[in-house]
Every structure is written in C-alpha cells, then in structure tokens.
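Read through the structure below, which is laid out as structure tokens, and then see the notes.
Note that this complex is displayed minus one protein chain, with the remaining chains in position.
Labels run A and B following the written order; every chain starts at residue 1.
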Amino acid sequence: MSRYAMVTDLRKCVGCEACTVACNAEWSVPAGFARTHVRKTEIAGTFPNLTSGIHVAQCNQCDRPPCAEACPSGATSQGADGIVRVDKDLCIGCAFCVAACPYDARYINPATKKVDKCDFCLPRIARGEQPVCVTTCTAHAKYFGDLEDRGSEVFRLVYAEGARRIETASVAVGPNVYYLGKPESLALVATSFPPRAPRLPAAGEAWRMAVRPLVMLAVGATFLGQAVAFFTQLAKGENDFED
Amino acid sequence: MTGFSRRRFLGTAAAAGASAAATTAPAVSAHPPGWHGGERVLKVATHCEMCFWRCGVLASVSEGKVVRLEGNPDHPLTQGRLCARGNAGTGLLYDPDRLKFPLLRTGKRGEGQFKRATWDEALDFLALKLDAIKKEHGPEAVAFFPHGIGSRFFGTLMKAYGTPNSAEPSFAQCRGPRDVGYSLTFGQGLGSPEPVDLEESKLIVLIGSHLGENVFTSQITAFATGLSRGAKLIAVDPRFSTAAAKADWWLPIRPGTDIALLLAWMNVLIAERLYDQPYVAKNAQGFEQLAAHVRDFTPEWAETITELPAAQIRETARAMGQAKPAVVVHPGRHVTWYGDDTQRARAMAILTALLGSWGRKGGIFLPTPLAPGGIELPDFPESERGRADGAGGRFPLASEELGVTNGLVDATLSGDPYPIKAWIVYGQNVIESIPQPKRTLEAIEKLDLMVVVDVLPVDQIDYADVVLPEATYLERYDSPLFVGSAKRPFVAIRQPVIEPLYESKPGWWIAKQLAKRLGLEGFFPWDTPDQHLAALVEPLGINTLELHNRGAIAFPGRPYIEDRSPDDEPLFNTTSGKIQLFSKELKDLGADPLPRYTNVTDPPKGFLRLIYGRAPVHSFARTENNEALHALMPENEAWIHTRTAAELQVHDGDRVPFENDEGARSLPVRVKVTEGIRRDCVYLVHGFGQRSKGLRRASGKGASDTSLMSRVKVDPLMGGTGMRVNFVRPVKA
Partner (left out) sequence: MRTEAIPVHAVPLTAAQAETMAQLRIKKHHVAIMLLHWFNASVWLLELLTGLALISSHYFRVVPLWYVSIAEGAFGGRANMLHFHVALGLTWIVVFLVYGTFGFRTYLGEVLHKEIALDRDDFRWLIVRTLRILGRSNEPLPPQGSYNAGQKLFAFMIYAMIPVVMVSGVVMAFQLFGPAVVGWAIVAHFAAVGAVVSGLMVHVYMGAVFPEEKSAFFSMITGTVDELYAYSHHFKWWREVKLAQAEWEQRHDRGRLVPTEPAAAAPIAGNSDPEGGQEQTPGP
C-alpha cells in the first residue's frame, strides 16, 4: 500500500516550464496540450506593494477522485498506490471525466481521441525512477514520494513543513499534490486557481438525471406489469384458450 | 517532432518515417512505441545549444530518430536538469522550416529569392568571391560575425584568411561591460557561466537581472537552493519580475540610476563600517580614494535620483553588511543598457570587494582555469591595417578576441578606416541581435558579399547572397567546451546524435571545405573530428572514449581564496596585484577612475522607456518557431502600468504597434496592463516580431524590441551599445 504524492515548492519554482516541456516530450503530448501546467497569477496589489505567484498543476491523484466517479466505462480508476490511471483500452473519449475534474487536469488527445493526464510517470516509478517533471526541474522545486513512508521527503514536507493542498470549502477531494510557498504568494495562487465544482457535460447530466431514472422506471414498470400478468395467469389457469 | 518526413533522405528517413508514424499512431499503452517499450534505445551524451549555457544532455535515439532529450545526470554543472528549451531541442532538429540545402541569391538583396545549389557550387562561388575581395580590397575587407561554439572553426579560417575583423554580439550587445569592469577591478572578467556562489549565499543582490525569467539551468538550481537555505534576496528592477516576487526587497529603481544606488550603498557600508575591513585592508588598493569619493553620495542624495526611499537604501545596505562576505552581487549578464555600463560594472565590482565576497564562499568564487590542448597551426598572417571595429582603438578596453559588432557596422557604413566588402555571419541574426537595425540593413546594402551560415531561415537570410545550412547541435561535432568558471571545472563534448538531416553539414566540414578552396587547408591539419578532439583534450589527461560516453569530465576546483596557495596564479591579475578599487587605467584613459552617476535622460512626454528581457521558454530570437515552445508562448506582450495605460488610452488585450520618438515602428503587439512595472517604462520580451516568411510559426507574432531601437548610447570604453535609451508609445488607431 502506498499513497504517492508530489510536493512543489513554489518558493523555489521560477515558472520556467521545463516540467511542461519534458512531460510533453516524454509522453508524446501534442503541442497545445499538456499534462502539467504552469500558470502565473496576475500581479496583485498596488505598485510597489505587489504579490504574484506561480501555480504548477497536474493531476492530483485525489483521495476521492471525481473523475473516477464520472467515467461511464471504468477506464479511469484509482490504484492501491493512489495513482488515478486511465486504461486507454477502455476509454471511449466521452470526456465526462474532463468536466468532472475540479483541477482541469485532463484533456482529450486529438490524435488518439482518448483522454490523457498525468499519472506520476507510472512506468518510470515502476522502474524506481522519478517522474520527469521532478528530474528535469531546474529549481529542484518538485518532490515525489510515498506519503505512507515516514522517512520520505514528501512526508517531511507535508507533515513537518506544512506543505498544503489547494482546496476550497466546497471542493475538497483530497488532492495529493501539495505546495509550499511564501504565505501571501501561496494564498494568491490558491485564490487564483481554485478547484471548481466537478460537473458532467450535458450528455452526462441528462443521463444521470433523466435518462437513467426514466429507463429504470420503464423497465421496472414493464417488469411489474409482466409479473402481475404472470400471477394473474397462474391464478386463472392454463387452459384459458377460448377466444 | 512529426512532419519531417521529406523525400531525398532515403534509408534512415524511411525507418525514421515509419517510426514517426508509429509514434503518432493512437497509443494503446501509455508509451509511444519504440520509447520505453523494451526496444533498444541508444543514449548519446552531448550538450545543448538551445541557449549558451550548454547544459549536459542525454539524447535517446530509436530507429534513427531522436525521441527524447533529457539532462545528463553525470554532467558536473547541470547534473541532469534541463530547461524547457533543452527539452524541446527535437523541435529544432525536426523543424520543417529548417534550412535544408545551400542557397544562392537570385533576386535583389532583401527579396529572399534563392536558387538551390549543391555544396560544391555554393562553396566554389564563395571561395571565388573571397579570393576576389582579398585581391581587390585586402583580407580585412571581410568581417566575421560569429556566435556560439560552432564558430571556432570559422574563426580559425578567418584568421587564416587574414582578417582581424571578428565580432560577437555577446560582447558589445551583452556581457562586455561587466567583463571589462570586473577585469579593471579584479584582474579578470567573469566568463560564462559566471562564477556566482548562489547556493551558499546569505544574500543575493540582483541588479537588473531577472533570473528566473532568464533561465540557465544550473544557475536557477543554485539560486533556488540558496533561497531555500534562507538566503535573502534584493531585486533592483523597474519591473516586478519573477525574482522580484520572491525578493525580500524589491527596489523599483528609476531606470538608468543604478550607479547612484550602488554609490549610496557604498556610502552606507563605509560610513557605518559595515564593509569587510580585514579583507579590504589585505587585498584592495584605493580604499581612501573610494571612501572620499562616496562620502557625499548618501541614501538621501540617491533617493532623489533613484526614486527609492532612503530608508530602503540604508536598510538594504545594512543587510548586505550583515550578510557579508556571503553576498552575491550578481554581475548580470546582458548589461549594455545606458552607455555607462562599464562604470556601473566597476561599481558592482567595487561593492563586491567591499563586501569581501570575491573569492569567498557565498560570493563570487574563483574560476579554475583549464588549459586546453591545441593544434599546431602555421602562423596567422599579420594584418597591417589592423581592425576596423575600434577594439583597442577608439574603444580602448574592448576585447580584441570578442570584437565590437556595431563597430564593424559603423566601418561598413562609413568605409572608415577602410571599406568592408563582405560579411560572414555565423549563428547570429544581425538584424535582431544588433540594435539600430536600419543601419545594419544599410550597411548590408553596401556589401559585395553577404554569407549566412545558420540552421533556421531567420530574417537576415533575405539579405544574404549565400546561405549555408549548418547541421543542428544534435547532428554535429563542435570544439569541446572548457569551463573553468564552475566549482568543478570540466570539459564537455559535443558529438552528433544522428547523421545530419537533409544536406546540412557541420560547421567544421564547411570551414574545412572552404579552407581547401582558399588554399588554407594547412590551418586544418586534421581529418576527422576525433583527431581534433584528441588534440584538444588529451593534454589534460582525458580519455576521449570516456568523454564520448560520459559527455563531460570534471576536475577538482579551487573556488575560494582559502583553496589557493602561493604557487597558484596570483589572486588578482591586476598591475598592482591587488583589487583596484581606484582604477589607474581608467584615469589614464581620461575616464572616471571611480564610478560617478551621470544624469540619465528621461523619456519625452507621452513616451515610455523601452526595457526588455527574456522568457524562460525562449532563447533570444531562435526558438519562436519551435513547435513545443511556440505553443507555450506564441507571442510577447507589452507590459504597461495601469495608470499609464489609462492615460495612453490602451486596454489590456489591445493589439497595437509601438513607435519610438524617431519614427521607428514595430509590428502590433498585445498590451498587458499591470501594476507590476513603473509608470515610465514599457517591457517586451526580446525575440519576437520576426518577419521571415520561412519561419511559418514565428513570422509576424508579437513585436520586436530591436525594431524600436533606433538609438543607442555607446559605451566609450568598450563600444557596448546601451539599448535602454529608446522611448516608445503605442500607436493610436
């Protein structure tokens, strides 16, 4: 059992986007899309008392991933290690998960037409290597490890140094990417790039709220009707063959 | 990475094409096929040239295609880290817009009409022309504009040909002033990478440096490490840069007044006896003169000039005093700003000396020079007429090794001291790298011959007579890199990862071929790159096979004064053997021996000072066509302060061209209205606004800062072109 997590130290991060490009190159993400994003906040305050921040975001491999809930085919699932995987064989490209992700961490790859996202470089960590964003980071600002390992760097950063999650009161799905930052700057990042409420696209909403209940009703009613007919028939006996 | 499947390149291309198709087929598993999927992947160690930091790279090759570039963990300086541009190097290698074969001009200069030529045709034509120019005008009539390590072979060729006229923009448009200023003070320049001990520092002072947007992999690592260990940060910048956002003190200084600030800092350090007295007493000369000089340059005096509160000036000086000697006063990199840049570098060097941080841990460490081997060459012909760029002449302190590019432009335009008839440009885009582009173009019009050796069809090729396609850094051998200004000095190899694509050729081959045709093959007495490499590195005890495998070999360094013994070279290579706070050399030249603030000209009413800088995902004007990097930043933006924007009636997101007070105009650019810049400035990232039709992604995107630089303020000591003296405003519709 493990719970993989990442900590990004935004005090060190300079927003150089080495991570984005390395990740795109490693996983053949088409230009214009990304598994990890570097976003700068607006510069807040009035000259010369200013704050700004940098947000480095990717799939958070959440404790309670809304994407896994939303996926109709079960392509998206969470492993025992905490990593949310996408089984490309099962993905039908409906993008329900894209709408469900509060952190907008997923995208549909126009070449494969299936959804893609960060998986903490699963094949690499399986070989004992680190994710490429971590290994290429010019500021050594990213840390990756197992939160269940008390000796790990990420454990120390989260529990001893207070690396925090970016959540809101209404959207708290337990993201496993934590951040360290100058308090003002980190607060600005959290308010500039908060998670949004998970949603479903129109088709998914229609299915969940209307079509599924209707179908269940129809099938159920039919079944009941048949059951009644059957019992009536039993009662009446078989040779009701006059006409 | 895709889209390179052009004809003409049989065999490997077919396999590469199949592999390309495979990698773009719908991925059933998480990996692109042929990558980690169990196939044999060859990794080649080399170093990057997406910028000039030259980080170690491991290139993965699968089926003849470079599939991945990663940092080389074994590299002594960068230790496996690689920035956005380094990771995107395959985008240059497989850029469909690359120069593919030699071109000879057919239309008028500037039209960009070419016919395709074979190498023989192009080189024969070139040799013919060069011989003719030599006969008619003398070899000095050929000016060479190199940039980058690959230029070394051409450098040798030009010297052999007999011209002393060679100039890199890295001197007069970039680092020149600081190397001169520090040389005058400490006896040596700073070199690249500059030896800043950021990771051990207790206080980092950035003057105009926007480290963080200016990305050099290992320096970012050191910077971030230093900060995480508790180093404080002072950022002096008219703009709220990424570094300023991290800073403990942001000093939004009035542009051009940095010398006043530096003098005031010195004033406080001396008046409050916060400078490193023992160090200065032992190692420096001229302290009394300095103390007297700065006595009146109080923070209050500086406040009126710099628009920084005196209290802040005092506070930051005290912080430096407390943190010394582990203070890095970062010397900057591009420092050709206002024409008094050598004096400002002198002030920074003096400050460094006062803090005792030169040669100390957490300050500026000492390079450990590595002496490369060499190749026995015949003597280069002496030039009777001497250089035309003014180095050593009207620019007495300019480097004769690196040259003054704008001096060559001047000479070409004026014919003084003698006519320049040909330009050979390697690895730089003179229209973007040298300010006053109109003058550059006028100069080009006067040439009989303009040769460009490049990888991409940048703007200047439209004016070239001969265009020679060089192989990219991933396809060629270059002279090995000797880096002494690292805590562990090292030698690094650049070796081809794959065979050159199309008909591109490595620089060494082009230079040798040209040399043969010019009768100068005696200056290239080696047949293969391996011979060349061995001659250069074996004298250091390096095994070339090991170098091929590992990419770089490190040597022990002696970065701090305490590591040095009396048997080493003198610590301070000055005439006095000490740190020269007071510069007799400058006095003898009739310049200020101690830096003085000279009044900066403010922008005229309605205009803003144009300042410029870098973005982490781009390198100058060379990466804007790169697919991955373009996707992250397709254009630049003009930063304007909220109130200024209101006065000028522009809004966030407006796309307007800018014009300067001399009528020069840029392409339209997106306006970014922000609080993060002084009201009197506008900021642009350099490298955009390219017009080359051949660069399909980059062309027409954003605005070129160079196109707005019709004015420069030339540093009289070394010829550097101060560029932050142009005043612009948005053009009303």
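Heads up, the rule we're going with is that a residue touches a chain if its C-beta (ideal position, glycine included) is under 8 Å from a C-beta of that chain, and two chains touch if they have at least 3 such contacts.
Everything numeric here is computed off the predicted structure, so don't read it as measured data.
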item: Neighbouring displayed chains - absent chain, whole complex; value: A
item: Touching the absent chain when the full complex is considered, from A:D89, A:E129 or A:E161; value: A:D89
item: Positions on chain A contacted by the hidden chain, ascending; value: 68-74, 87, 89-90, 92-96, 98, 108, 113-114, 200-204, 206-208, 211-212, 214-216, 218-219, 221-223, 225-226, 229-230, 233, 238-241, 243
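Criterion: only the chains that are shown with their structure count from here on.
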item: Inter-chain centre distance, chain A versus chain B - centres from mean C-alpha coordinates, in Å; value: 41
item: Residue numbers on chain A that touch chain B, as the complex places them; value: 9, 11-18, 20-22, 24-28, 31-32, 42-48, 50-54, 88-89, 111-114, 119, 122-124, 132, 135-141, 182, 185
item: Residue ranges of chain B touching chain A (in the complex, touch as defined); value: 23-24, 26-32, 35-36, 68-71, 80-88, 90, 211-213, 215, 217, 220-221, 223-225, 227-228, 240, 242-246, 250, 252, 616-617, 627-632, 641, 674-679
